[in-house]
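Excluded from the complex is one protein chain; the other protein chains are retained at their positions.
Each chain carries a letter (A, B, C, D and E) given by its place in the written order, and its residues are counted from 1.
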Amino acid sequence: MQNQGTLMVVSAHAADFVWRAGGAIALYSERGWTVRVLCLTYGERGESASLWKEGKSLEEIKRIRREEAERAADILGAEIRFLDVGDYPIEVTPALRDALVQEFRKYRPDVLLSHTFVDPYNADHPRTAELVREARILAQAHGYPSEYPPIGAPQLYSFEPHQPEQCQFRIDLLLDITPVFDKKRQAMECMQAQEHLWAYYTDVAKRRGVQAGRNSGQPIVYAEAYQRVFPSVGGEFV
Amino acid sequence: MQNQGTLMVVSAHAADFVWRAGGAIALYSERGWTVRVLCLTYGERGESASLWKEGKSLEEIKRIRREEAERAADILGAEIRFLDVGDYPIEVTPALRDALVQEFRKYRPDVLLSHTFVDPYNADHPRTAELVREARILAQAHGYPSEYPPIGAPQLYSFEPHQPEQCQFRIDLLLDITPVFDKKRQAMECMQAQEHLWAYYTDVAKRRGVQAGRNSGQPIVYAEAYQRVFPSVGGEFV
Amino acid sequence: MQNQGTLMVVSAHAADFVWRAGGAIALYSERGWTVRVLCLTYGERGESASLWKEGKSLEEIKRIRREEAERAADILGAEIRFLDVGDYPIEVTPALRDALVQEFRKYRPDVLLSHTFVDPYNADHPRTAELVREARILAQAHGYPSEYPPIGAPQLYSFEPHQPEQCQFRIDLLLDITPVFDKKRQAMECMQAQEHLWAYYTDVAKRRGVQAGRNSGQPIVYAEAYQRVFPSVGGEFV
Amino acid sequence: MQNQGTLMVVSAHAADFVWRAGGAIALYSERGWTVRVLCLTYGERGESASLWKEGKSLEEIKRIRREEAERAADILGAEIRFLDVGDYPIEVTPALRDALVQEFRKYRPDVLLSHTFVDPYNADHPRTAELVREARILAQAHGYPSEYPPIGAPQLYSFEPHQPEQCQFRIDLLLDITPVFDKKRQAMECMQAQEHLWAYYTDVAKRRGVQAGRNSGQPIVYAEAYQRVFPSVGGEFV
Amino acid sequence: MQNQGTLMVVSAHAADFVWRAGGAIALYSERGWTVRVLCLTYGERGESASLWKEGKSLEEIKRIRREEAERAADILGAEIRFLDVGDYPIEVTPALRDALVQEFRKYRPDVLLSHTFVDPYNADHPRTAELVREARILAQAHGYPSEYPPIGAPQLYSFEPHQPEQCQFRIDLLLDITPVFDKKRQAMECMQAQEHLWAYYTDVAKRRGVQAGRNSGQPIVYAEAYQRVFPSVGGEFV
Partner (left out) sequence: MQNQGTLMVVSAHAADFVWRAGGAIALYSERGWTVRVLCLTYGERGESASLWKEGKSLEEIKRIRREEAERAADILGAEIRFLDVGDYPIEVTPALRDALVQEFRKYRPDVLLSHTFVDPYNADHPRTAELVREARILAQAHGYPSEYPPIGAPQLYSFEPHQPEQCQFRIDLLLDITPVFDKKRQAMECMQAQEHLWAYYTDVAKRRGVQAGRNSGQPIVYAEAYQRVFPSVGGEFV
């Protein structure tokens, strides 16, 4: 099948893309899109508490988190790349920014997904969101040095954070992920060290499904919530 | 052609629907939708300054405004109904609220367009917006008395006010109206008493067109801006 | 046991107090507070869809809803009063406002719970919230006519609406309801016509419990979220 | 001296104009402007606690409050009119709205001062602010019935409420009232029943004076804070 | 003529000052003020797409942009200085921050103009705005090392961004630039590579002129919009 488009997900830590956008990834992958996940870090320091408690070393933890994320990406139908820049905190350097610009230039996403711009519980998340927003702008500029040509204007969405009410998260889109929820659940179950989140994010998907039903009148069971960064453009009220 | 859907526009005064949503109306009408415009008033007191200066009577002004609005609706391809409840100020009564509920029940819109909820320059506009939002809720309730069954969950959009920066207007959608802009211009020219606005709103459409192009990479010349009241629901990032 | 304080809950419709504040009611009732629920309506038109579908009459629906609410209040340990002013829409009249003022004067709440001030899905909820806020002010004024003396300055909280992200709901307090959750569940199960909400609001309580745990380091299983309308006052950081 | 302009202050209760805008009134009066204060009520129920405690009757309280306000207006150099529509709550009727429109048409203010649009401690204040904003719009409309011609576009400012941080009060203008502060103090001292506020509002004026100095580098001792409702227009950065 | 005051404009890229503040510059220059433009960069990478498409080298582009900006500044009556720190992205270094502080200390602006603090389309703009705001604070501090004495408290305004509704742009001031619009147009026409913006920003000026007229009742044809960062201070309602 010919490539129908490219969805790129920029995830601060190894597992964020699964909890927050796993449904979108599976959905678009099934439609013949290239879906590419960029993990800035493995979440080795900030999101691997149970592994540290077991006494694992930093390198072991990174390996375990990497393998889990690879399995999850595989289930969801996505390519995955790890930049391994170190988490808690992620330091935004010119080199990291350039790495994202070159990724965007090379893979030319039609749609970009990343974190919210506010999150009082996690400083890496808003920093990643700002990085993505800026790299997208730089990738559009003719004068930015690259072997690839400038990109157009891909839409950018923030996926739902852990505590949306504390993150100024406004829901602009409830994405129906009912047809692919099984894959999302399987992908979540790859995250051995975070078993408590499997049920938690299943419940989130159900609640968003109920709301999607109420906002549309359609029979939707599972959904993911997204906030749009730029206006939609097109010929339809959607 | 079979009815493809129903778009309903609730306009506080006779001409609002032309300046603010004329493109959307023409676009959807051409696609085979039923488009229905509800004017709560003729704008006889608040938006007919030049006619008052000419010494016209209230009844003459209402007749002139009505005829202009009918011609404009005709050009755009819309049905039009006038409730004639009196403007400046529009008084929201239980009877008016019920009239809207029954309209929504009878005509069953898929999409609703109306004013913004904030407008320090015009108290009739936010009042109309709140009225529409509430009538939509009432029309959904099984227990609300009516000869028609409850409606589903039509999307509601606010169209662009005259001074958007003062009205907390956030652009969620730039609707490409390039293919139908000629009709919008013709409809605007029906408003004889407001000739100064023809060029003004042509310029607005051009500026929104430029922005639509920059936000999408598509060649768009004319656009209208809309703010969404409820989340989008569906299977696509749009 | 001597009265330890008075908690008053003002509910637009008969069941709101159960889903949104059932835990708080049970908690305070167990502590020896008087808890008093004021239902402005039975939710007979707006929140009884399944009863209407069964062909029940308005009077039957009001009776059923009343009995369910009374049973729920009984389980939670609260007194309940119905004002029966008619819902969808609730019309705020001077008489209704005065009824609330006299209630506040007579029962002298230490804490007031009601709806949010924004809710695009339900116009009765913000209207009730504004009514409560104003009646509280009037009840404080020496010159307001009443056989009871003016009240002090009871704190006012908004309980969590159905779609908090659309209602500008900010969480100021996560109330630990773990010890009384069983009662809340039993009270919810009194609402025969809304069985789909039992699991939904159990999930909400669990999610708020997880967040309460993360925000405090305490082992909390179930919680309810509240937004404070006025500043806290006291001698402690809480 | 020829009239240099007209400043109109719309005060919900008899004393608001003194605490919140007394400096502005004295300043403009000294410059040869007509300053006209409109009190919707005497604040007889809501802001006369000490008189009620003394056992005064409603009529006595209204008379006392009227006399105090008249003395204060006299000291400040303002005309004063009482509409006596009853406070706590002020009910906004079509007749009251029309009274304001006719006032604006007849006296043709260049600048309007009134309350903020948010005040959780006082429902009469935002109601008055909305009334003023709407009456100003109606007074501008050619079609609104009146024996006086339409007005232009007077600037509208909100004066500082009692608890600005709870009222979304943004300071757009710090007005230097140093030259007339003595008059404001004298006017405040006319309010016998609110002696505790004399020092309070002297302190507020001092604090705003300090801030005015820091924001301008000028030696300012007393100031009043205002929020602008519409943009400034002119040829200067001010 | 003696210097009447100093207006300083800090522009992220070479042409920003023309589109966004050209009218203000010409106006104040005609009044005998020193107007000084500081361009942090030439906009060589981010805002010179057409020159890159023509195959120009980085150095050629910088030279062309510099010459255009110099011609425009000359027409408007302003001095201009280029810091040439490199755009897309502008990296804010201690050295750059100090350069601005020393500029402010040496030239002692009465009024400062720069970008908005939010702009999702351009990361250099908010970064410049924050830099200016901080350099202004540092320039006020007695302890900051410099050969020039501390400055007072110049007002700081944000000029209008390209897509104001997406940038939280609130209009606080509509500046009447009718008398100098011809100069602004001539200055815009110096920007050979951005011919599409000449008409665009002429339309913006007209629309702001219409709004200025409506907000003041004065006959204004062209205006520029500004947002104030600090409160105004003075003895007049303006």
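As a convention for this text, a contact is a pair of C-beta atoms (placed from the backbone, for glycine too) under 8 Å apart; a residue touches a chain by one contact, two chains touch by 3 or more.
Worth saying up front: this structure is predicted, and the values here are computed from it rather than measured.
*Asks:* Check the whole complex and report which displayed chains the hidden chain contacts.
*Replies:* A, C, D, E
*Asks:* Going by the contact rule already stated, which one of C:Leu173, C:Leu197 or C:Val221 would touch the omitted chain in the full complex?
*Replies:* Candidates C:Leu173, C:Leu197 or C:Val221; residue touching the omitted chain: C:Leu173.
*Asks:* With the missing chain put back, one of C:Tyr107, C:Trp198 or C:Phe230 would touch it. Which one?
*Replies:* Touches the omitted chain: C:Phe230.
*Asks:* Can you say which of D:Gly86, D:Pro164, D:Pro179 or D:Gly234 touches the chain missing from this structure?
*Replies:* Result: among the candidates, D:Pro164 touches the missing chain.
*Asks:* Which residues does chain E use to touch the chain missing from this display?
*Replies:* 94, 97, 133-134, 137-138, 141-144, 229-231
*Asks:* Which positions on chain A touch the chain that was left off?
*Replies:* The missing chain touches chain A at positions 44-46, 48-49, 52-53, 58, 61, 88-89, 91, 120-123, 166.
*Asks:* Taking the full complex into account, what residues of chain C touch the chain not shown?
*Replies:* 7, 24, 27, 111, 152-153, 155, 157, 171-176, 211-212, 214-218, 220, 223, 225-226, 228, 230-238
Going forward, only the chains that are shown with their structure count from here on.
*Asks:* If you average the Cα atoms per chain, which one ends up farthest from chain E?
*Replies:* It is C whose centre lies farthest from that of chain E.
*Asks:* Rounded to the nearest whole Å, what is the centre-to-centre distance of chain A and chain D, using the mean of the C-alpha atoms as each centre?
*Replies:* Result: the chain centres lie 53 Å from each other.
*Asks:* So how far apart, in whole Å, are chain A and chain C when each is placed at the average of its C-alpha atoms?
*Replies:* 37
*Asks:* By residue number and range, which residues of chain C touch two or more other chains?
*Replies:* 121, 166 - these are the residues of chain C that touch more than one other chain.
*Asks:* Thinking of each chain as a vertex joined to the chains it touches, would you call that graph a line, ring, star, complete, or other?
*Replies:* It is other, because the touches fit no line, ring, star or complete pattern.
*Asks:* Sort out which chains touch which and give me every pair.
*Replies:* All chain pairs meeting the touch criterion are A-B, A-C, A-E, B-C, B-D, B-E, C-D, D-E.
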